[in-house]
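The other protein chains are all here in position, but one chain of the complex has been omitted.
In order of appearance the chains are A and B, and numbering begins at 1 in each one.
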């Protein structure tokens, strides 16, 4: 037997035969209880449902890889409990909700919204020891139409964070929850939450994906090549995109990500100028599924904001699978990275600096919790409950008071305007 | 970095954050060959199909986690064999059934109902060694319209057990097989068989599930709170429910479970009084699927028995998923315990004593077999083939001869009538 040894030619290099599938960074993507990243996530409040979904009809919800039952007792208190009844294990999805709690359908044990057992009708004296039974539960808070849960250890429960952009509504204003995935696509996506999250610090993809590839999905001004900077804060990472407009003013666009799952993307259709009117949370449903909850403040009677339009008047939901291939958007490219992207296979470049910063800040918080500390953005006293949002689409002219413009320093780079790289 | 240590408040206790998913008891639930419980199950005959399903068209059946092919040769003998042909492995599902057996479609080997190879048409002299080949097979018996198989070791094959309630039919009587899951629901359920089985010794759930939760599914008399006792026998566990009726008579209801999979639930609509007219077998299809075969003796031309009715005249099959959530029954609560319930997470109470007794008796048989013995309810001589059933809905008045009433002792507790616990 002889072996034919022939040298590889240059054209032979880089063949997929040598390609090995890679690995993901668990500190970025894992959401389960007991994982390093999952324990970090469990130090924050997460939206798990719309308030309208908490009713006297039990509802299955899934968050951070845990299956739970959401209900609202007949007195109005929402409850979030483990599905499996602590007595004989049938699902409280089939439970009957009463004034004071949810009753198991099998043998009638009744549990309050905080899990306390209130009745055991088949036991003597309706349960002499019932006070010692508690259905596993999580505390919930309602905020502007969303139900938030704290799924971490009780002694680490922070105050619920509110946001200044949603405080002090004027007459004629309202706050609504909208269903969309990053401005185009369904709100649920079959991929890990982090790849949808870091996208918010990746402004360059706007010029490629949302313009060159799939047509003009956003306002034409966003096609002007901007000067981009990123800023790290104690609470998150921001990106500034500064564009010199034809009229001599500057479009100073600021986007945010906040640890762990909040992102602020001022409407890319530029229908809202000034401070952002919206903010989103990425809910890690589990390691490979994500839901986006977006909250918008707006005048009553006005549609929340424009979504990308294809072929005149069609939305993402009107396109066929074949058309989604031809007109990919955020949903396709982020889901297209796989159920969990493989970080070891990436080749990050200079334009990916924002993504790197989001990852680094997140992993520092993971490490802080692993070492026994509290992560960024967590507060335990009500005085610190309201957070200040800086994102927005700011038009800056010669008369603008720069003191009113967040992160105004980045605009210094526009004199003289940068050449397109 | 500092750590915020705050004491847990009472309201913080019992959070799902501390909840750990549990484990099941393999000695109750496993059905596979080689498992302790699976070997016990293999010491009994199990129904695997209706007789009408054994035809010259091969049929796939699954029992105790094993896939098999059922057929009936053209002379009328049913056969049950491994699907994979012992020659080259294609499925006998595609076989041609002839007078003497089933012929593999690929190369034509012919196997009798007992697996014996009868022909090898592509071999010299049609197979000089064919007598040494045998397709793996199981013996079957037909009984009142069901095909039963013995799937254990040949030297442990017991006589086929018959039941006195199905012997000596009068003219005008017949025995039928009916499709339902514990009086409401499909006959196949995606959960382990044991959680459907032990339910038969859980009379308390009737008052909750079948009355308080989902309306009046059974006869109103069953809503009277009874005196309940359980009795252990060599062959199974029984429960007595005694109720003092308004007319001074006693409704003495007796239900049974028999090792391993038989349960006797006299019709809860009370349309049949006296000894039960029905008996059911739970067939463990595999670890997470169960079929219930129910046999009913009844007058010709009369419907088998009433099933629960919802909203006037609708059966389980007429309800939507949303309606099943609102009107759960046995199917929903038992499947709702999960594919295999988690015994380690249960909190059994006094009302669960019957369930505990069923489990204990079953596990004792598992241990008996593991130690080389024969389990309860198994007989090897035909003289012991007929079993005596005690279940029924008995109306006992002052003139009733208590010697004719099974387990009559339990009624002594009704003088004076018990207060509702």
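Operating definition for what follows: a residue touches a chain if its C-beta (ideal position, glycine included) is under 8 Å from a C-beta of that chain, and two chains touch if they have at least 3 such contacts.
Every value quoted in this text rests on a predicted model; they were computed, and no experiment measured them.
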Among B:138, B:293 or B:362, residue touching the chain not depicted: B:138
Of A:342, A:370, A:385 or A:402, the residue in touch with the unshown chain: A:342
Sole contact to the chain not displayed, among B:61, B:82, B:208 or B:295: B:82
Hidden-chain contact residue, picked from the options B:77, B:91 or B:211: B:91
Absent chain, residues of chain A that touch it: 1-9, 11-19, 204-205, 207-209, 212-214, 325-326, 328, 332-334, 336-338, 341-342, 345-352, 355, 421
Contact set of chain B toward the excluded chain (per top definition): 33, 42, 57-58, 66, 68, 81-82, 84, 86-91, 93-94, 96, 103, 105-108, 114-116, 120-127, 133-139, 151-157, 368, 371-374, 380
